[in-house]
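Notes follow once the structure below has been shown.
A protein chain is absent from this complex, but the other protein chains hold their places.
As written, the chains take the letters A, B and C, and residue 1 is the first residue of each chain.
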Amino acid sequence: MKAKIHVYLKPGVLDPQGAAVAGALHNMGYEEVTAARQGKLIELDLTGDDADAAKARVDEMCQKLLSNPVIESYSIDIA
Amino acid sequence: MKAKIHVYLKPGVLDPQGAAVAGALHNMGYEEVTAARQGKLIELDLTGDDADAAKARVDEMCQKLLSNPVIESYSIDIA
Amino acid sequence: MTQYADGIAAEIVAEHGINDEEYAIILDRLGRAPNMVELGIFSVMWSEHCSYKSSRAHLGKFPTSGEKVIQGPGENAGVIDIGDGQACIFKMESHNHPSYIEPYQGAATGVGGILRDVFTMGARPVALMNALRFGAPDHEKTQHLVGGVVAGIGGYGNCVGVPTVGGETNFHEGYNGNILVNAMAVGLAETDNIFYARGAEPGQPIVYVGSKTGRDGIHGATMASAEFDDESEEKRPTVQVGDPFVEKKLIEACLELMATDAIAAIQDMGAAGLTSSSVEMADKGGIGIKLIMDDVPQREENMSTYEMMLSESQERMLVIMKPGREDVAKAIFEKWELDVAVIGETTDTGRMVLEHKGEIVCDIPVAPLADDAPKYERPYFAPEVRAQINAKDVAQPSHMGEVLLKLMSSPNMASKAWIWRQYDRHVMADTAASSEDPSDAAIVRVHGTNKALAITTDCTPRYCYADPFEGGKQAVAEAWRNLTATGADPIAITDCLNFGNPEREEIMGQFVGCVEGMAQACAALNFPVVSGNVSLYNETNGVAIPPTPAVGGVGLIPDMDKRAGFGGMSEGHILMVVGKTTGAMGASTYLRVVEGREDGGAPMVDLDREKAHGNFVRGQIRAGRISACHDLSDGGLACAAADMALASQTGIKLAHDADSDVPMHGFLFGEDQARYLMAAKKDDAIAIIQDAKAEDIDIQVVGLAGGTAVSVNGAHHLELDRLRAAWEGWMPDLMEPVAEAAE
Partner (left out) sequence: MKSAVIVFPGSNCDRDAHDAIERVTGEKPAMVWHQESELPEGTEFVMIPGGFSYGDYLRCGAMASRSAILPAVVAHAATGAPVLGVCNGFQILTESGLLPGALMRNAGLTFVCEKAPLKIDNGNTRFTSRYGATSELIIPIAHHDGNYFADAETLDRIEGEGQVVFRYGNNPNGSQRDIAGVMNEQGNVLGMMPHPERAVDEKHGGTDGLALFESLLGSA
């Protein structure tokens, strides 16, 4: 099984990388871009085949290590 | 419109971050994790409403700025 | 009929960069056609990068020994004696081709590689330097390359915890298609605990340590030995990605292992990784090797022997251990969570035998790989001698202050703070002077003592282009001068010889001229070459880089309380120039920036004067008479004075003698060699001048410190505030857009 985890900055947390991306795209003439945010994508290969159980474990991993609750939120897809 | 861009390391390119994440999860007792990869997630807010046109433009942005074609590949979702 | 093994044809041999003659030698030495693995091994070992086939014939001209030299060229790095049982180990290396293709990783792995060369020998790395050349600032690729290279150097060096203390950065359109990234590492060791690639004996286990082997950079060494064309970017091998965290662990683990008595020989895996490291140790020990490829730690599945032998995965070392000591290594490397595996043993057969999945996939004699490597006496011609240009032949500008402003804010002279702010310069707590400090060389204390290393990198490619021989001399002399200006005793150099395609006679002429010039200067200044690197084929679509023999010099300051910088001048101090000023303008910064021309002969370097003036200046520094000292180089006296004024936050009133036969712009901006600018209190200045007269040294009072501007003869004012803003502003202006976008 694979778990795909998206880690985002929470709303209200300044995102210097996102701001820089938006700024650079603007400078390059992509004026349709009104905002950019940058997050992380973590993919895990997992043994086992119980998707629900896996999701619960991955959720734990996110809370314990993969995200920082002060600034980040996350979502999990198991496939 | 929003564009969601996933940027991954190409297969075969060393992913020290991913390796470190897998190692840390192992040490914490998550033995079901056999491998980890880390990528980037970039979200853009876009004006306009032509999804196909937007995708073509975002593809250009990926090639020019958002990904490093030497070591990374990417995928785009427009929503 | 030429003989080929199954599955190999003439094109495949050619793709491996092996020509017909070379292939014939291989057939002769093997007595049969090589298989793919063997061909791959010959290909990398005989590549320009590993075999120095075009350059070897000339490198022997360098003086390489001396009283303080413990190990000259031929090992992983050079070793010099710095007294008290301590040795300094250093080397410089290029990572030009990879950095052009992928600037961040290319530069980062360049730093990683040069660090390994130094700690392989038992040294703890204590300083990094970087010499960079980029294309024209307005070239479409320049910003991206600068941003990536600088971030890569910082990203790696900062993480491993070795301070990056200095370097140099040039911009010139000649590097548009081929940038230069030369990194230098300096380390410290005990003289009785130095490790070599030589020394292995038959029957010893071969231990692999570090990261796993992947398919990175296969054929990197052959790539570094070919010129670029428009398709190169497509043909590139998988880029090597560095992992500085692993490197940091590798340093600590290797130093821990070196503190035990378990190592017979050790070698990092650099270009052509497992191949060159194993061949070099076997060759230097005069032995054979047998490797079991199945035991090589692998990152990917189904790797072939060919791939494993040619991979340039980073952060790996090969250690030949004393028999029975494998467990010592295992324990240490496991503690540091690094891969460690016994992958073979040394033999007495003189052959390199590789076994994979129960079959012998390679069986070739070691000696020809090294000894029979091709060595070419490539034809060459020296460039036409260019006429000297004196300031008398150059129009006199009306406002010297405005000219100075223009020079100081030109790409090569402007502050590089944008770069060095991204480098951790202070980690290890021994940096006494780095890029930010007003010092001609970086100064790094020898931990726990009151002595220090002085380190500099120098080269003036426009001189080398104008006159390879004088330019080569000048590169060495400037390094010597920069060390001297801090009060150090210059000891030895490393070099990185960056040139175009040596198969062109004109380029080979540049190479030979520079080497011979450098050799002459090294000999005259007792400043031997102890290590170095050659990077050829820096050429795109037939356009070569300017000849760039970068020199990395190391000296010793025996007592840190007796040294100089250029920030100590204050109001009322007298300014003096040691050395003769004639107003030499050929190939000068002035001509390039003000007149937009790069013609004329390079300034001549008089090595006797160079030595006499340097020794005099060093003596005065040690006598404690000098408040500030700066060598004169790019932009001449006025630019050195401007540096001093900015650093000391005191204006300078320069005085030009209208009756002299050197016109004012020659006096200010001429680039005559063997000169130093010194500031001293009045009494000290008098004593200095007396000493100079007694020793027959040219010395001239050129001005007085004071005020808030640099001025000449009471006119031509340039306010320091305005100067500082322009000097500091150029690079941020160039980089701002990239700075926002860079990761």
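Here is the rule we go by: a residue touches a chain if its C-beta (ideal position, glycine included) is under 8 Å from a C-beta of that chain, and two chains touch if they have at least 3 such contacts.
This is a predicted model, so every value here is computed, not measured.
> Could you tell me which of the visible chains the hidden chain touches?
The omitted chain makes contact with A, B, C across the full complex.
> Can you say which of C:Gly17, C:Gly40 or C:Pro244 touches the chain missing from this structure?
Of the candidates C:Gly17, C:Gly40 or C:Pro244, C:Pro244 is in touch with the missing chain.
> Which subunit A residues would touch the chain omitted from the figure, given the whole complex?
Residues touching the hidden chain, for subunit A, are 12-14, 16-17, 20, 64-66, 68, 70-71.
> Using the document's contact rule, name the residues of subunit C that touch the chain not shown here.
151, 154-155, 158-161, 243-246, 248-249, 252, 336-337, 420-432, 436, 445, 560, 739-740, 742-743
> Extract the touching residues of subunit B with respect to the undisplayed chain.
16-17, 20-21, 24, 27-28, 38
Just so it is clear, only the chains that are shown with their structure count from here on.
> Cα centroid separation between subunit B and subunit C, in whole Å?
Distance between chain centres, rounded to whole Å: 36 Å.
> From the C-alpha centre of subunit A to that of subunit B, how far is it in Å?
10
> Among the residues of subunit C, which are close enough to touch at least two other chains?
Those would be 741.
> Which positions in subunit A touch two or more other chains at once?
Counting only residues that touch two or more other chains, subunit A contributes 21, 24.
> Quick one: in the complex, what on subunit B touches subunit A?
So the residues of subunit B in touch with subunit A come to 6-8, 18, 21-22, 24-25, 28, 30, 32-48, 54, 57, 61, 64-66.
> For subunit B, which residues count as touching subunit C in their complex?
Residue list for subunit B touching subunit C: 10, 12-16, 20, 23, 65, 68, 70-71.
> List the residues on subunit C that touch subunit B in their complex, please.
These residues of subunit C touch subunit B: 101-102, 104-105, 211, 214-216, 236, 238-241, 243, 245-246, 299-300, 313-314, 337, 741.
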